[in-house]
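Omission of a single protein chain aside, the complex is shown with its protein chains in their original locations.
Moving on, here comes chain A:
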Amino acid sequence: MKIKVCMGSNCTLLGAMNLLDQIEDLKGILESNDEKYNDEKLEIEPVTCMGYCKKMGTGISPVVMLDGDIIFNATGQIVMEKIMDKKIKD
C-alpha cells in the first residue's frame, strides 16, 4: 500500500505534518498487532507539491494519495480509516 502525503506549502500550512505523524503512528500500531491484519506493507512517502491546489484553487488541502486514489481535505480520521479498510483480513 503506497501512501503519498503532500508536503507542499498549502498542505503543510493545513496540517500535512500532523497527518504524516498519525499515519506513521498507525503503521506502528499495525506492526505491533500484525497477526490481526493482512501483510500488505505500508509505504509512506512525503512528496513535494502535487499541484492540485494550484490547478483547482484553495479549499482542497491537505492532499493524500492512497494507492493512486486522491483524497482532498484529508483528515487523519478519513485517511486512517481507508488504510485500515485495506488492512482487514478477508
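Here is the rule we use: a contact is a pair of C-beta atoms (placed from the backbone, for glycine too) under 8 Å apart; a residue touches a chain by one contact, two chains touch by 3 or more; residues count from 1.
Convention: contacts and distances are computed from a predicted model.
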| item | value |
| --- | --- |
| Chain not displayed: protein name in its UniProt record ("4Fe-4S dicluster domain-containing protein", "Rieske domain-containing protein", "Sugar ABC transporter permease" or "Nitrogenase iron-molybdenum cofactor biosynthesis protein NifN") | "4Fe-4S dicluster domain-containing protein" |
| Which of A:Ala16, A:Leu30 or A:Ile83 contacts the chain that the document leaves out | A:Ala16 |
| Absent chain, residues of chain A that touch it | 7-18, 20-21, 46-49, 75-76 |
